[in-house]
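In this view, the complex is presented without one of its protein chains, the others remaining in place.
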Amino acid sequence: MDVYLIQQIVNALSAGSLYALMAVGLALIFGILRLINFAHGDVMMVAAYIAAFSLFAGLPLPVAIVTMIAGTVLIGLAMERIAYRPIRGGPEVAMLLTSFAVGQILQNGTLLVTRLASQPVQIAFPTPDVLSGVVAIGAVTIPRVNVIGFGSGVIILAGVMLFLTRTRTGLSMHAAADDLPAAQLVGIRVNWVVAAAFALSAALASVAGLLYASQAGQINPFLGFSPVLKAFIAAVIGGFGSISGAVVGAYALGFLEVIPTALGGIADILPPGAVSPEIHDLLATVFPSALGSYRDAIVFVFLILMLLFRPNGILGGRAREDTP
Amino acid sequence: MRVLQMARPTLIVLLAASAALALLQLSGLAFWQGLAINFAIFVILVQALNLASGFTGVFSLGHIGFMAIGAYTSAILTLPLATKAEYLPNLPVWLEGVHLDMTVGPVPVGFVAATLIAGALVMVIAGLVGAVLMRLSGHFVAVATLGFLVIVRVVLFNADDITRGSRTFSNVAPYTNLWWAWGWAAIAIYMAWRLKFSGYGRAMFAQKGDRWAARSIGISILRPRLVAFVAGAFLSAVAGSLYAHFITSFSPTVFYFDLTFRVITMLVVGGMGSVSGAVIGTAIVLALAEALRRIEGATLLYGLGGILLAVFFIAVIIFRPSGILGQREIDLEQLVAWRPRRGRRRGPGSATPD
Partner (left out) sequence: MLELTGVHVAYGNIRALQGISIRVGAGELVALIGSNGAGKSTTLKAISGLLRPSAGRIEFEGRDISRASTDVIVGLGISHCPEGRRVFGRLTVRENLLLGGITRPIAEVRSDIERVTTLFPRLGERMTQLGGTLSGGEQQMLAIGRALMSRPRLLILDEPSLGLAPMMVERIFEVIDDLKRGGLTMLLVEQNVHHALDSADRAYVLESGLITLEGPADVLRRNPQVEHSYLGR
């Protein structure tokens, strides 16, 4: 039971880091442009592909990672320049729909490239050695990628926080998110700040992509859909647009997600005689073993409840009158 | 007399369309018949989204979820008893004995009943979901309704006893033909048209233009939004039923984001809020997608079609954000008199030129 619990906690922390890397990018761009960048998940997917192809080509891991980050950042910048800048400041729904289209382009583009490279749609990810295998701590064995994922997530996020609060570029992003015209008036180059935000969010997504692919072991062009939704939920939990909120929300979501899995079928895991038969039956009814497969549905019900009752996040105040 | 005069252009269009359908039926061109049925199903889906989103400005990404519920409901209800016992052995008791597979003469009344029951069930669900979600605004509605789509998908995948889970659901009777598909499409167009030019329609467009102003003159924002959402859900369920009995075998993966995005593209291209625009947008995107599919097949460049459609969509949003017609309508009278581009009928929301 203890081993089981520890493993679930590690799972939660590792998933939390991945969601945080994604959610910070979403929140950063939403804060400045009021754009929910749905293509963010596809940016992460493209990163996984660049990493895979770099490793296939025999590049050493550090070079492959640099290639991955650089390529992903270029894609992030291109999508800002070509698709989002022309409609900046337009209706929010138009921006959201555009991001769907950008996502479709990235997915189909990846499909096209893999076809041209004579690869199947779903390919096995060449997980580097440092990210494979398990770490044994006493009786607990944990996949190494989860440990490294959690650790690197914390380090990178700390770096991002420092960048955002200690550098003029980082503060400019805050200022642009706070009041865009005022930021322009003090002489902040808004185009530059927006591009920097896209570059940073793409770089974070690329790290998430590498971790995700190493965990999953397989990649396909459509893998970004679920992570971007999760990142969105994380950002909502933290109060949309708030960077630190997104991080808190991401780890909260990580824990929220393991709850159905951990509770599902809990009655069967308990040692015989630990609880009375009545409680055992009750647990089996309330938490059937199938509960874990309903995880995503449960998480989305939670999202909808959050949007309704605490639209400013768990840290923010109670429901405000939402703007038209 | 006046009523007859008003209805004359509509009558001419209806007769012309019926004649075209009859010709297509007689021609025996299976490919074009299939395409025409697809067209009709998409017209219903696009009108459904038009009601829910184009009229009210509340963007719903969840209507394909309603379509999925409609498809599964109708498919299960029409399954003959013998097939059902073998195919879905673990069905709940109250569903075991239902078999809406009866026909009266050439008319599959069971199919009609199943479609209507599916529509009613979805309306109840949409009423409950909508009462909660329509309070949200802007893109938060979009994401919350997307959440609904994900929830429906998860449930479909996991409710093995009823839906067969991730396995293909086949053995659905092929009831859908040109007449059923276009009959329902005509009803969808008529519903959208009537709603747009009703008092409710005006309220919808008013609150779309300015929520606070609409509220201040006493127009409730929740009611019209909810009515539109539920009406759109009903049409989506109908489209789902028609789809199920057209394609005859399907799985939950069909009813997801790609289809949602396809329907959105059609609506945005035609013009959100325009009933005739929705039909035109559907035709354009369907033709484009079909052409691109053939190019993909010929060149083996799979993915190219998806890229070009998305580029087309972005170009529309950047260069013609209100689509081909905006909120305007093609005037049938002008169309019949063969004088296009003049005197387009304006929607209630476009009092000022845009």
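Order of writing sets the chain letters: A and B. Residues in each chain are counted from 1.
Rule of thumb we're sticking to: a contact is a pair of C-beta atoms (placed from the backbone, for glycine too) under 8 Å apart; a residue touches a chain by one contact, two chains touch by 3 or more.
Computed from a predicted model, the values in this text were never measured in an experiment.
Student: Where does the absent chain make contact, in terms of the chains shown?
Tutor: Taken over the complete structure, the missing chain's partners among displayed chains are A.
Student: Among A:Asn146, A:Ser172 or A:Asn312, which one touches the chain that has been omitted from the display?
Tutor: Hidden-chain contact among the options goes to A:Ser172.
Student: Any idea which of A:Pro120, A:Pro181 or A:Pro277 touches the chain not displayed?
Tutor: A:Pro181
Student: In the full complex, which residues of subunit A touch the absent chain?
Tutor: Residue positions of subunit A that touch the missing chain: 168, 171-172, 174-175, 178-179, 181-190.
Going forward, only the chains that are shown with their structure count from here on.
Student: Using the average of all C-alpha atoms in each chain as its centre, how far is it in Å between subunit A and subunit B?
Tutor: It comes to 32 Å between the two C-alpha centres.
Student: Could you list, by residue number, the parts of subunit A that touch subunit B in their complex?
Tutor: Residue positions touching the partner: 36, 83, 86-87, 90-94, 96-98, 100-102, 104-105, 107-112, 115-116, 225, 229, 232, 236, 290, 293-294, 296-297, 300-301, 303-304, 307-308, 311, 322-324.
Student: In their shared complex, at which residues does subunit B touch subunit A?
Tutor: By the definition above, subunit B touches subunit A via 57, 59, 132-133, 135-140, 142-144, 146-148, 150-151, 154-155, 157-158, 210-212, 257, 261, 264, 268, 300-307, 309-311, 313-314, 317-318, 321.
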